[in-house]
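This report concerns only the one structure given below.
Only one protein chain is missing from this complex, and each of the others stays in its spot.
All chains are identified by letter, namely A, B and C, in their written order; residue positions are counted from 1 within each chain.
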Amino acid sequence: MSSSATLMLEAQGIQIWRGEHLIIDDVSVSVPASSIVQIQGSNGSGKTTLLRALVGLAEIDEGQLFWQGEPMTRVRDEFYASLLYLGHKPGITAGLTPYENLMALCPEIVANQTVEKETRKWVLAVLTQLGIGDRIDLPSVALSAGQQRRVALARLTLQQATLWVLDEPLTSLDAEGQRWVKQQIQQHVATGGSVVFTTHQPIEFDDETVITLSLAQPS
Amino acid sequence: MSELMEFLSMGGYAFFVWSSYGLTTIILLAVVFWSSRQLKQSRTQAFRRALQHRNKQ
Amino acid sequence: MYRFAERLAPWLAILCVLTLAAGLYLGLVVAPADYEQGDSYRIIYIHVPAAWMSMFVYMVMATSSAVFLIWRLKIADIVAVASAPIGAAFTAVALLTGSFWGKPMWGTWWIWDARLTSELLLLFLYLGYLALRGALESPQSASKAAAILAIVGVVNIPIIHFSVEWWNTLHQPASITKFDKPSMHISMLRPLLLMVLAFQLLYFHNLMVRVRALILQRENRASWVAELAEKNHV
Partner (left out) sequence: MTSKKKEGPVNTGEFPSKQTVEFARGQRHDASAGHLCLRFFQRDLRLAVRSTGQWLNPLLFFVIVVSLFPLGIGPGPATLATIAPGVLWVSALLAMMLSLDSIFAHDYRDGTLEQMVVSGNPVSVMVIGKVMAHWVTSGLPLVLLSPLLGLMMQLPSAAYLTLVVSLLLGTLSLSFIGAIGAALTVSINQGGVLLSLLVLPLTVPVLIFGSSAVSAVASGLEASAHLSLLAAIATLSASLAPIAIAGAIRIGVAASR
């Protein structure tokens, strides 16, 4: 793990226009190693667009992105290799079962035949924690939107990534689910990883320093 | 006068030659005017918005 | 860039009018009638330049799209956007004059000749480009997507042309006179070259005008636009 001093992700002077109005006005974000960065803002404040811009899924008009000190354009593949992005859309294919979806999304758990049985138990264990253990082999179309989000959230444990970028991870989750997600985040940060996420209202982490960036409603 | 008439008749193909020239000029002129109108429009719009933008800052 | 286009435009306009007048005068008045096609061949003085320009403009579009995709030069995208409608107009002119020329020669308005068919397909490529650019809302993705389409298109143009030529020789017994130009006497050739030059100048003049319009549209937040505004209004 890089020492805590080095910066994971850094964005300088990001400006994003949509048509005539400026939705992200000169925002700079820096995400040091093993830290939690919370982008807080009301609906329409452009926090999702900013988050997507950080991972290259939204156009940036002005501004620069850096990954571990290198300009993003040069290290895009390494950046994506160590990124776990959960957006508004869960990324779950309706036609596949949760197990097949997770196998497709997390390359780590694509085990060969000898370990197939073991990996399946591990996926089942994580899904059970999220309360959807019994749905592991149902086609995802039978799952509600909330349950599909939980399948996507299961990747927090199943997938190994140094940087987590999560879009409102706690919405549509019950207290149990929210506690599980917070736990994953704390453990991830404890092992040196970093987490960037958007939220409506600020979230407290008991002993973690949380960097909060609040986006004002665009003028 | 008759020389002009003979020129216009285009050896009997007057209709085809002149209509194709006519159509071409219409299309090309349309493009030219459309572009210059677009320029005028965006000039006024851009100037207005630029001034607004500057006064707002 | 804006000032460069602004200064260049009037010169291009004057040059274009001059060459156009010279070309038309030479082509319509001086050049002798063709022994076989009579005076109807004079349509060639707009058909061939238009057809040539439709191809030329698509090449300009494709190269500026490639420059835009590789080096992210905004001005290259503006040139591609500005040239597309002009290229489409030239293709339409080429098709129209082609069919008007075909009527007296072969008695039908539309003949499936190799060159006319490729011209028709080129028109579809232009329309596809303009439709794609119109359909995508966000300007950045519209420019990039259209740029990819232009490049894919330019790769396909020779293939399409070759396959249409092949298709034409396959289905059309060679005996019917092909569409190529009658053997060109120097006095006929000179106006043709003048007309091609005139069309080139027309295109570049128009390009300068449209480029300025697009620069203003996209840069209206820039400070230099405000100064320009004061200079003109004051």
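Everything below uses one rule, namely that contacts are C-beta pairs under 8 Å (C-beta built on N, C-alpha and C of every residue); 3 or more make two chains touch, one makes a residue touch a chain.
Here the structure is a predicted model, which means the values were calculated and not measured.
Trainee: Taking the complete complex into account, tell me which visible chains touch the one left out.
Mentor: A, C
Trainee: Kindly state which of the options A:V55, A:L170 or A:L215 is in contact with the chain not pictured.
Mentor: Considering the complete complex, A:V55 is the one touching the chain left out.
Trainee: One chain isn't shown here. Among C:V17, C:V67, C:M105 or C:I151, which residue touches it?
Mentor: C:I151
Trainee: Return the single residue from A:Q38, A:T119 or A:T198 that touches the missing chain.
Mentor: A:T119
Trainee: In the complete complex, which positions of chain C touch the hidden chain?
Mentor: Touch with the absent chain occurs at residues 69, 121, 124-125, 127-128, 131-132, 135-138, 140-141, 144-145, 148-149, 151-153, 155-156, 159-160, 162-164, 166-167, 170.
Trainee: Need a quick check: the contact residues on chain A for the chain that isn't drawn.
Mentor: 49, 52, 55-59, 77-83, 85, 87-96, 100, 104-105, 107-111, 115, 118-119, 121-122, 124-125, 128-131, 133, 139, 160, 176, 180, 183, 187, 191
Just so it is clear, only the chains that are shown with their structure count from here on.
Trainee: Based only on mean CA positions, could you tell me how far chain B sits from chain C in angstrom?
Mentor: 15
Trainee: Using the average of all C-alpha atoms in each chain as its centre, how far is it in Å between chain A and chain C?
Mentor: Each chain's C-alpha centroid was found; their separation is 49 Å.
Trainee: Chain C touches which residues of chain A in the complex?
Mentor: Residues of chain A touching chain C: 18, 59.
Trainee: Can you tell me which positions in chain C touch chain A when the two form their complex?
Mentor: Residues of chain C touching chain A: 138, 140-141.
Trainee: Using the touch definition from the top, list the residues of chain B that touch chain C in their complex.
Mentor: For this pair, the touching residues of chain B are 7, 10-13, 16-17, 19-21, 23-24, 27-28, 30-32, 34-36, 38-39, 41-43, 45-51, 53-54.
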